[in-house]
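The next block holds one structure in the form of structure tokens; read it before the comments.
Of the protein chains in this complex, one is absent; all others appear in place.
Note that the chains take the letters A, B, C, D and E in the order they are written out, and that residue 1 is the start of every chain.
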Amino acid sequence: MINKLLIIIGIIGMLLILLPILVNFQSPTNLSALAEEYVRGSVNDLKSPNVVTSVVVTYRGLDTLGEVTVLFLATLGVGFLLENKKNKSTQRTVSENIRTTSSFLVSLIMVLGIYIFTHGHLSPGGGFQGGVVIASGFLLLILSDLDFKISHAILRFVESISGLVYVLIGLIGLVLTIGFLNPAILPLGKYGDLFSAGAIPLIYSLIGLKVGSELTNIIATMGSDRSSESVVKEER
Amino acid sequence: MNSLIIIGLGVIMIAAAIFTIYQKSIVSAIISAGVISLLASVIYLILGSPDVAMTEASIGSALTTVVFLYALNRMRKEKKDDK
Amino acid sequence: MEMIFALITLIGALFLFLGALGLVRMPDVYNRMQAGTKATTLGTILFSLGIGLANFGSGWCGKIVIIILFVIATNPVSSNVIARAAHFSGIKLAKLSLKDELKEDDEKTEGGTL
Amino acid sequence: MIETLILGFILLLIGLYAMLSQKNIIKIILGFSIADTGVHIIIVSLGYLKGRRAPILDSAVDIANSVKEVVDPIPSALVLTAIVIGLATTALMLVFAAELHKRKASFSIDDYKELKW
Amino acid sequence: MVSLIYQISAGLIILSLLLTLFRLFKGPTVADRIVALDAMTIISISLIVLIAHIAQRIIYLDVAIVYGLVSFIGVVAFARYLERGL
Partner (left out) sequence: MNKAKSFIIATILLFITWILLSGIATQEVIFGGITALIISLLFLTRLTVLGDIKFGIKPFIFSIGYFFLFSWELLKSNLDVARRVISPKLPINPGIVKVKTKLKSPLGRAFLANSITLTPGTLTVEMRGEYFYIHWIDVTGCDINCATDKIVAKFEKYLEVIFG
């Protein structure tokens, strides 16, 4: 009873906190000065059509580095907490249809992922989305192929190398130009081309590889109690 | 037209959220939570931020539900081992 | 001309609606799947085709073609996978069904499933 | 846009209610993810400007006059990373739930009262 | 006239989403709900394409492609969970 009362009080308190925002809300008519600066700078200084990308990679690049680090720590936590006992389990075989279809579909998904993170400055998408799509491709491989095993050593290698190069590019920016993670260390190119906007495609590709390998690691760790040797496939 | 779509989607999302709370079966609750994040990505698209829409579509529909399913699967297997 | 493309889009939306209606009206999960898969596949194809033709050229067509191919490739596969899982997990056919040869064969060979 | 703002608030409150009232651990985590979605919708709709377009300046947008054409890019950039982090924290919470379930074979939060394990 | 037809299409799509939502709530088994989720994702792809046409932006179609492919994987994962193959 007292429990329910507390819950209701909590909800009403939250409502009271939120209500002023709702009542006083009026749709803004102009961008704030900061956003205007970002939009202009993205066109003139960086030559990157996607303003969100230039905010994520350049203007707020340090934040993104922090976010990637948080993701890395979460992956570490998942791997640390889950102990993998190899229990013997019976598993259903995969349908033949999806086994055939997915063998081609997986490389299609990989092409899509690479498209998304290399075109991060031209179209919606970028490192985070591309990394997630690549992790989904690995997930389809795990779901459709019982014999498929991911080598954790390779994942760790890709993850640490891309993270290292990411920080290194930031430091090069500090030496050559005026700021950490400044993309002007490479030539800016023509507005709207694939290889333009300086180092933004390179940095976003590295973020994509890092996020993709981390998420693949999470999935593989959580699903890995279907242990490799002791799986008894149900043949029928 | 946009506000018509938003009101329709909003009703569906709120209904799915309430269903998530009061559903007894956990798998059904996970399915309707997946519906919420699927439709949220359409709303982000109407609000003019396709980057967020793409992130929500790829993460909400596949990876979040799969992570939930993997965790449930581990718990289900333990229960079977005890018996 | 624009009118015709808009009408193609409307027919696609109509098929989508029919698929959803079939999902509600059919008696068991396999019949629902039949209505759901077929009608939504053709509905999405016609819908995208109408909009792709209305914006002919200028890069729309390539992406519309890719969407249509993805839908054709993935939709039947996913319904096949769900049907197999449903049959395996023991969901019975509706009362008015005539026969179930898959179940008969399972019982003949193994005597019970996993 | 006011409609999406209200929608975000309602989702946030529903998620909060689920987190406070439910006993099942998985339900609590689901409530967290609903509240997460609500907060993201609120942030994005605060950055929306009526009648404007997505902040990607390709040929469909007047580039010279872009400041008057696009919506605010900063909330999008914030939410973008927040969603990915949300997935990682959800995975971490689920791993904790699995470990708890291993101790007592129970989903109910009422069974874990010892404050140590 | 043309825009009226597009509005009718949008209304039909919202209506079919509501119908699939009804099946998702009512469905006696989990498999029914998964079928409803699958139909819902396919219908939403059409909705995204329609929004791209209204806003006249090609780039929104990328979202539709990702949406279709990735939600397929989600449905496969649900089915594998149901048949105890995860």
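In this text, a residue touches a chain if its C-beta (ideal position, glycine included) is under 8 Å from a C-beta of that chain, and two chains touch if they have at least 3 such contacts.
In this text, all values refer to a predicted model and were calculated from it rather than measured experimentally.
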Considering the complete complex, identify which of A:120, A:137 or A:198 is in touch with the unshown chain. A:137
Give me the chain C residues in contact with the hidden chain, please. 15, 18-19, 21-22, 25-28, 30-31, 33-35, 37-39, 41-42, 59, 62-63, 65-66, 73, 76-77, 79-80, 83-84, 87, 93-94, 96-103, 105
Considering the entire assembly, which residues of chain A contact the chain that has been omitted? 95-97, 99-101, 103-104, 106-108, 110-112, 114-115, 118-119, 137, 141, 145, 148, 193-195, 236
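Simple rule for what comes next: only the chains that are shown with their structure count from here on.
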Shared interface partners, meaning chains that touch chain A and chain E: B, C, D
Closest chain to the overall C-alpha centroid, by per-chain C-alpha centroid: which is it? B
Would you identify the chain whose Cα-based centre sits farthest away from the centre of chain A? C
Among the residues of chain E, pick out those that touch two or more other chains and give their numbers. 6, 17, 30, 34, 56-60, 62-63, 65-66, 69-70, 73, 76-78, 80, 83-84, 86
Where does chain B touch two or more other chains at once, residue-wise? 46, 49-51, 53-55, 58-59, 62-63, 66-67, 70-74
Pairwise touch list, complete, is A-B, A-C, A-D, A-E, B-D, B-E, C-E, D-E
Residue set of chain E touching chain D in the complex reads 55-60
Give every residue of chain A touching chain B within the complex, in rising order. 50, 52-53, 87, 89, 116, 124-126, 128-129, 132-133, 135-136, 139, 215, 218-219, 222-223, 225
The answer for chain A against chain E in the complex is residues 91-94, 98, 108-109, 112, 116, 123-125, 129, 132-133, 136, 139-140, 143-144, 223, 226
